[in-house]
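Omission of a single protein chain aside, the complex is shown with its protein chains in their original locations.
Note that the chains take the letters A, B and C in the order they are written out, and that residue 1 is the start of every chain.
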Amino acid sequence: MAAMNRKDLGEFLAKQGILVAFAVFMIAFTMANQKFISIDNVFSVVRSSAILGIMAVGVTFVVISGNLDLSVGSMMSFSTIVVLDLHDKVGPALAIPLMFLMTLCLGAFIGFLVGYLRLNSLIVTLGMLSAIHGLTLTYSGGQNMDIADKEGTWFSVFGQGTALGIPVPILMFLAVAAFLGLVLARTPFGRKVYAVGGNGTAATFSGIRRARTVFTCYLISSGCVATAGLIQASRSLGSQNTVGQGLELEVLAAVILGGASLLGGSGTIFKTVIGVLILGFIQNGLLLMGLQFYVQFVVTWIIIILAVWLDIAAKRGKLWSSIA
Amino acid sequence: MQKSTVSKALKSGAIWGFILLELIFFSIAGEHLSLSDTAFMDGENMLLLLKQSAPIGIIAMGMTIVMVNGNIDLSVGATFAIAAIVLLDSMTWPIFAGLGDGVIPVAWLLALTVGTLLGALNGLIVWKTGVDAFIVTLGSMLGYRGIVFMFNGENPTSHLNWTLVDFAEAEFLGFATATWFLLGVTLVMWFVMARTVHGRNAYAIGDNREAAVNAGIRVGPHMMINFAIIGFLAALSAVVFYSEAGSVNPNDGQLYELWVITAVVLGGTKITGGAGNVIGTFGGVIAIQLLRKGLGHIGADTSTVNLAVGLILIAVLFLDKQLNLKGKEELKV
Amino acid sequence: ETMKIGITQNNVGVDSYQTTYEKAFIEAAEANENVEAVVLDAGGDVARQIAQIEDLIQQDVDAIIIWPTNGEAVIPAVRKAFQADIPVIVTNSNIAEQGFDFVKSFSGPDNITQGARSAEIMCDKFKEMGIETEAQVVHITGQPGYTTAIERAKGFEDRLPEVCPDVTIVDTQPGDWNREKSQQVMEAFLVKYDDIDGVYAGDDNMGVGALNAAKAAGRDDIIFVGATNFAVGYESMAAGDYWGSIYQSPVDDAKAALNTAVDVLSGEDVPFLNYFDTPKITQDNMDEFSKPVF
């Protein structure tokens, strides 16, 4: 009997290791500071995680398809700067679609290079990280971009508004995650993404257009980046050129924390969302504890490794790896 | 296979052609755009180039073996900073006060030891937990950086020892100290990877880990050694550089991992492991340094530099792809 | 005869102060027909900056201007320039004393004084409000490790107890010169502390980020004081949301650096420490200043 129970628990942990880890952190932080779990704080964490989260959802597609996207941070800066600039020039109603168009073009360019030309995605997106930053600086002349009339624009609704008492960024995050989660889990396209990432050659031999699939993943990723940029811009109605700098690694950390393999072929949107929330709540929890930022660095390190370790240890049913 | 390694390395990859293109471009463009009276290809300038390639280059040699091994190390920048702090700080420790300049080798040794241990720690975690190296080192990139800040808060750690500076600035046969270290490390790593059993096993593990396990290679300790090597080299790079600079900011070394990886991949090392060599990496390092130097030489502004560096990276990759096309007969997968 | 002046800057593109500085420097150099400028950017990397100094020495420029990424690490490179008889001018943030022998002059703002002045602005406001005996302040610093961030923080934290001994600084976290990061930090502060009377941010970008967080949380009784008055800060001040800052013009900064170099090359006597003034700016006196261009 006992053995049976342990086996069931083992199987549960194997499937939900990351959720368990999440629950453990939440309880630990709540015990350290009651305010941690207050509705205000939860809203504020999820709201600021929304930007990272939406990007992570997009990057999940790219990672499952067997590629990387390190350009999302500087691409987000680009979207933010562009939409803020266009806001005053052509009005928000036109600025938003124009910004999406421009960001999608960048995504399409990367998708073309990685999907159709089959260039290595790490280097391509590393290159684009730098190139898009240059583009943003050229576009803005290196200046901060600010909306002139901050009080009178409806543009602020995406970042600052609420609907049904819930902040709009959270709603957008949920909507994007739910929609793309369904796309990935249930549609033929989603299936192809897994196949291409799992074994691109076999996918090709099965009649899947690998290049197109990868291309579409980058389009999705850049679409998510544009959405994140929109929220970012709307949240502060002004921005620096470096607003997204360094986010690419945080995004990647969230995706991996969620259990997606860098080799491609595995991962889910739901788990990525959990990964995002873990990162968001760790950061917030440590801040509330008043730890020095560098102690936060160290603790984050330990938590990331513990969480991933727990996850894979549960999957293999053994704590230590079997590497000889 | 051993005799042809060098020539094969030279032939493989577009990197050497690209370096040539860079040299030609910057020489010609420099004539028109640069304010400098000396030519870009000036001998002195090329010697400087080698010296300036050292900080990234020394680490890149370690990254080559780690990546060939099928892993990656994102924490090298932070290890670099920690080693620098140990180097500079330990010279001021009271227990070494009696040593005079004799403290220098002690400080070097301490820094190198710490670097090696930090690398080995990464390796140990990868080995024992089975967590992917990317994640382990992404974590320690953060964690080690946290340790850097713990040393001295946000303040730089400094100790200018002019004896050390003079040593670091010395030149021997025209090459600066840093250049000698870069060349030495390249040679040693070439030897390790091309000639030793450990090096060949690194290829085997990166190429087909299961086959290596089946063949009885002890993959865990092997990978740990390679992480220790890159930790050592990150520390060596710091030791060489900060012997001259004498002060380290807690932010130093940030983004080094990206530059190092870029150099290694440009040099033809496969990201998935199993293929690559230090001679290609050397080319990659030189190519990047040339690019930085050249863009400065022709007076490109920051946004242009960013744009150019990014697009050129992609262009090299594209070029490499075209050169390696097997022709129309190739299977379209 | 033309003067060939090389400059290696800290990290252009990180914020609009540095970008505006670069532009102003280039404009000023172009305006002066006797000057040819080689403009380089170290991208925040000390190794690259040292390489650039070596390159400039190798190119045999007439003078080198350095915006140090690290005030000590560049000293040996500066010594090389000194040994090659190339005068070195330090701009914006100074190098360490050991290097003073090798440089001709420093031109830039006094960041410690700036921090101190911010403390005075805040203290005066508290006194005006009558809360100087119990006020609680949170402090958002710039990117860890940056000289400017360190000096401003030091100036502020040393000066505040002198002028307002009963005001407490309850928490300090970095905002990385980043508006969004600072907004997140402030959000957490607002959850953690029910009573915050003042926020000091290492620059106005971060100050405005914190202000956004406070506004969103409906806490509008907080006094915000920053440094380096950016256009956003100025606007928020005009709107009555943001109390004060330090007026510092990158254009002045750049021009001062170039002029110092030109003066040195023309053989004129220049003072070794060439601080340009960075006055206090608050809602009360902001009409005296034009809106910053960056």
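Assume a contact is a pair of C-beta atoms (placed from the backbone, for glycine too) under 8 Å apart; a residue touches a chain by one contact, two chains touch by 3 or more.
Just so it is clear, contacts and distances are computed from a predicted model.
One chain of this complex is left out of the view, and of "Dihydroorotate dehydrogenase B (NAD(+)), electron transfer subunit", "Pyruvate synthase subunit PorD", "Ribose ABC transporter ATP-binding protein" or "Probable oxaloacetate decarboxylase gamma chain", the protein name its UniProt record gives is "Ribose ABC transporter ATP-binding protein". For the chain that is not shown, the touched chains among those present are A, B, taking the whole complex. Contact with the undisplayed chain is limited, among B:23, B:46 or B:275, to B:275. When the omitted chain is restored, the residue from B:217, B:233, B:260 or B:288 that touches it is B:217. For the chain missing from the display, the contacting residue among A:72, A:86, A:180 or A:203 is A:203, taking the whole complex into account.
Against the chain not shown here, chain B presents residues 1-2, 195-198, 200-201, 203-204, 207-208, 210-218, 274-275, 327-333. Listed by residue number, the positions of chain A touching the unshown chain are 182, 186-188, 191-192, 194-195, 198-199, 201-209, 265-266, 317, 324.
The rule we apply is simple: only the chains that are shown with their structure count from here on.
Per-chain Cα centroids separate chain A from chain C by 33 Å.
Note on chain placement: the centre of chain A and the centre of chain B lie 29 Å apart, centres being C-alpha means. Contact of a single residue of chain C with at least two other chains is seen at positions 12-13, 19, 22, 144, 174.
Shared interface positions of chain A, i.e. residues touching 2 or more other chains, are given as 133, 137, 142, 293-294.
Against chain C, in their complex, chain B makes its touches with residues 35-38, 42, 44-45, 48, 51-52, 55-56, 149, 154-156, 158, 160, 165, 168-169, 241-242, 244-252, 254-255, 292-293, 296-297, 299, 301-303, 305-306. Chain A contributes residues 33, 35, 38, 40-41, 44, 48, 133, 137, 141-144, 146, 160, 232, 235-236, 238-243, 245, 283-284, 287-288, 290, 293-294 to its touches with chain C in the complex. By the touch rule above, chain C contacts chain A in their complex via residues 12-16, 18-20, 22-23, 144, 171, 173-174, 177-180, 183-185, 187-188, 190-192, 205, 208-209, 212, 216-217, 230-232, 235, 294.
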